[in-house]
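Data first, discussion second: the structure below is written as structure tokens.
A protein chain is absent from this complex, but the other protein chains hold their places.
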Amino acid sequence: MSVKKNFYSDNVSGAAPEILEAIVAANAGDSAPYGADPGTERLPQRFAELFETEVEVYPVGTGTAANGLCASVIAAPYGAIYVSDAAHVHGSECGGAEFWSGGSARTVPLPVVDGKIAAADLARAVDEAGARSADVPPRAVSLTQATEVSTVYTPAEVKSIAEAAHARHLWVHMDGARFANAVARLGCTPAEASWKAGVDVLSFGATKNGALAAEAVVFFDRELAETMRYRRRRGGHLFSKMRFVSAQLEAFIAKDLWLRNARHANAMAQRVREGLARIPGVRFRSPTEINFVLVALPQAVWDGLVAEGYSFSRRGAPGEGVVRIACAFDTREEDVDALLATAHRYAGTREGADRPAPAMR
Amino acid sequence: MSVKKNFYSDNVSGAAPEILEAIVAANAGDSAPYGADPGTERLPQRFAELFETEVEVYPVGTGTAANGLCASVIAAPYGAIYVSDAAHVHGSECGGAEFWSGGSARTVPLPVVDGKIAAADLARAVDEAGARSADVPPRAVSLTQATEVSTVYTPAEVKSIAEAAHARHLWVHMDGARFANAVARLGCTPAEASWKAGVDVLSFGATKNGALAAEAVVFFDRELAETMRYRRRRGGHLFSKMRFVSAQLEAFIAKDLWLRNARHANAMAQRVREGLARIPGVRFRSPTEINFVLVALPQAVWDGLVAEGYSFSRRGAPGEGVVRIACAFDTREEDVDALLATAHRYAGTREGADRPAPAMR
Amino acid sequence: MSVKKNFYSDNVSGAAPEILEAIVAANAGDSAPYGADPGTERLPQRFAELFETEVEVYPVGTGTAANGLCASVIAAPYGAIYVSDAAHVHGSECGGAEFWSGGSARTVPLPVVDGKIAAADLARAVDEAGARSADVPPRAVSLTQATEVSTVYTPAEVKSIAEAAHARHLWVHMDGARFANAVARLGCTPAEASWKAGVDVLSFGATKNGALAAEAVVFFDRELAETMRYRRRRGGHLFSKMRFVSAQLEAFIAKDLWLRNARHANAMAQRVREGLARIPGVRFRSPTEINFVLVALPQAVWDGLVAEGYSFSRRGAPGEGVVRIACAFDTREEDVDALLATAHRYAGTREGADRPAPAMR
Partner (left out) sequence: MSVKKNFYSDNVSGAAPEILEAIVAANAGDSAPYGADPGTERLPQRFAELFETEVEVYPVGTGTAANGLCASVIAAPYGAIYVSDAAHVHGSECGGAEFWSGGSARTVPLPVVDGKIAAADLARAVDEAGARSADVPPRAVSLTQATEVSTVYTPAEVKSIAEAAHARHLWVHMDGARFANAVARLGCTPAEASWKAGVDVLSFGATKNGALAAEAVVFFDRELAETMRYRRRRGGHLFSKMRFVSAQLEAFIAKDLWLRNARHANAMAQRVREGLARIPGVRFRSPTEINFVLVALPQAVWDGLVAEGYSFSRRGAPGEGVVRIACAFDTREEDVDALLATAHRYAGTREGADRPAPAMR
């Protein structure tokens, strides 16, 4: 396998071997359609063990679907969902909350520090809106864990937000597209990171972390789930051959695969950060707590990496040179080292000079 | 492999070997997320070759998503979609058209003969509704091809409906969850069964016929597709690892896999029908033109098959004993023969008596 | 005032004098906008007295708005509303239930006898739908009182339907655009016709019966009203000068104006029916229990009335000659008598021959 130069997203990777094996295994024999198969029926128990509590689990195909479905139930029958200004559900799902709710939900952005909203800001915004009869009534808050800027909420932070929310009769949703990376970072249990801190419903992500296409909506408050099976069906996420989605999820949480993958991806991002930190002029834009680095690169380094075939996702205003360097479950140490060597070489630092240029490999 | 006794649906089967191989192949190396991968970008050309015309192609995960997305564009900005009373989009998607359109679409059922609506009925209903200012304005017609009762529209039938529709400024959608079975039956080209007969947009199904989870919305009228990419994204059907969906579709239409699978499934259903026809008291409820048989079974046969572990989907009113016996790409002749032998045995006919009971195998 | 020849609808009349006086009186002095005025704030007490129980009252401008808003709350968060096949909310509001609910509601028609649905049919339909996971989940039933064919549900009939509904966790809505005519007919109290029979929320109509533009949504189950004030506002039915709507409603229910108007309109329809009954060939299509007559007229009578300038609303299939002859609060005995004389004259009956032709007046 050649050196990986694609750090654009944790979605550029394929599926982990364990996931593909689970799909192939699920293919043997006939089965029941629409989620009546044994594998899907095992999931609630599997997730109950993982989260140490009874849950309802709804597998879906994408994180956008998970978030949109959650938005439709937490905003029901009608109301506002408070989110961070950078939240995927607010800015990157083409108006998904409005769509999934039939125009009954609106996402309302709150200011963030290091990608995280604060309980006090939520409380103030909800209280003000609640006092205005011309406003959309507050219903829910949605936290992204880990955040869009590579940070994580501590369980205490989640708890303070959830308390402010529950005191105002708001539901608490967690967009956990990178929940695995967050738990790996925090070193806490999945329960501590979710329902024990006050989360009512979780979008539990697998795709970014080794699945082919599988996410799960996990309800800790089961009353919330009442209309979910209908909503999922009409939204086209009740797969007729659901067993293939469920097999991915089962393999993902079995034998700690999800945490092993996440720990590895997080570690690779740390390695990237540490290597880049030694280049003069490099400016990090946020802490690197999970599997990607947000960083402004010197022009020469940026140009050099592009010239060598590296790809990243651009962030921030045009011209700032800010990129997101994303690692995944399958990013190897040698991939990171090659990246760093190239960066150092173009930066003209000693570290880069010592290594052979990637082009020579 | 033991005898297949599950005739509940063409969805009880897993994926065809060619499809699984395509998925495994797609897993090699990194790729671009959200459909910017080479495989997805090849699809328009592949489908253009298949349909002998320029098309826009949007892969999605389920037939319900394909139909819902189509409903949202053909009913836009607001209007009624005429369907058969038995249409999946009307009765089996939890109000999907209303959902995907944000309450702007309504499905209006028309009477059917052998599962098919008639151009004259469509014309009359549209003209009456158009004259009533208190009605939802007519916008589109949706045909299910093949139908929910194992019949197919001939290209001439499609054409007459499309002409009635277009004369009244309605779009023509075809729900082709079993388009493969229909084309296999008709022996015509895909083009003749679709755009040459006036279809503007097609839900092209693969899942029922050997894919794991893959359908494609194929636009022949590309103006209709304008908002599709946004709608698909917010509906959660822009998969981040889209290459795995596209790989299934590419393999499905390559080397006639889709038609070979469909022809086989159709043939197996014919074999079922011919075998059952020799049992006194068996009453077929519709022609068997594709891959399943709708049939009322004598009580003894019904009880016997259930006792032997066979499963079917029940249709019709309770107590009538009407079942759908569905064959799939992987139903074997020996599976059908075992089924028939069991049925005959319980019916007490000569044919069953001559064969060993399935339980002895 | 000349003879009234317009029997097209109970909406062709203007406002009753008492209503206009109330509007003029409401115009004096400044007031608070958006329903914070004293007249609007008096309404809950006024309606509580009328209905002998605590209620929440939301004035709106039209019956379609009242029904749509009710649909959005009774179907919330998502579900089916069972209605009669002839229900205004199903067939005459351009898909209002779907719209007001953002695609979350669907109206499902039930068969009717004399315009009324039966508890047993409701129970069966709900039970069947509840058993199908691909259906829209049942949430509510909506009764039109009085019905679209001039009949009324007795309190016992309402009660049996409400019991079937509540046993299945459905809300009960009453579309009371002609609630006044129904209560006038039944001779019961408003309470007996509504909440005592199990109605949870009522669209209380005034416009058809003498108001200019005023209806009220009356909640007997106040939990249902939770989101109503927000929904009404965004639907554009929180009038900035709400006092003018409220003044109409207050005058309408004061001093029995609503019942006096309704009794009169009902009596005029009876007079029409009795007069027409003496014409050979006249065929009534339903009982005449409230303020209009559904009747098939002999061709000569139909032609004659049209020639003399009479107008009616056509009902039934084209060519059947079925018309609705609607009386209102301001229809006079002499208007009815002139109509009848003209009809008899063209029918060639003795009764018509005895009277001067209307054209000579």
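General observations
The chains carry the letters A, B and C, assigned in the order they are written, with residues numbered from 1 in each.
The criterion applied here is as follows: a contact is a pair of C-beta atoms (placed from the backbone, for glycine too) under 8 Å apart; a residue touches a chain by one contact, two chains touch by 3 or more.
Not measured: the values here are computed from a predicted model.
Across A:26, A:43, A:57 or A:94, the residue that sits in touch with the chain not pictured is A:94. Touch with the chain omitted from the figure is made, among C:42, C:168, C:241 or C:332, by C:241. In the complete complex, the hidden chain is touched by one of C:82, C:153 or C:230, namely C:230. Contact between chain B and the absent chain runs through residues 34, 72-73, 76-79, 101-104, 133-134, 136-137, 226-227, 229-231, 233.
If you put the missing chain back, the residues of chain A touching it would be 80, 91-95, 98-106, 134-137.
By the touch criterion stated above, the residues of chain C touching the omitted chain are 4, 6, 8-9, 11-15, 20, 23-24, 26-34, 60-66, 68-69, 93-96, 99-100, 102-103, 207-208, 212-213, 230-231, 233-241, 244-245.
By our rule, only the chains that are shown with their structure count from here on.
The central chain of the assembly on a C-alpha centroid basis is B.
With centres computed as the average of Cα coordinates, no chain lies farther from chain C than A. Mean C-alpha positions place chain B and chain C at a centre distance of 44 Å. Distance from the chain A centre to the chain B centre is 35 Å, each centre being the mean of its Cα atoms.
The set of chain B residues touching two or more other chains comprises 93-95, 99-100, 102-103.
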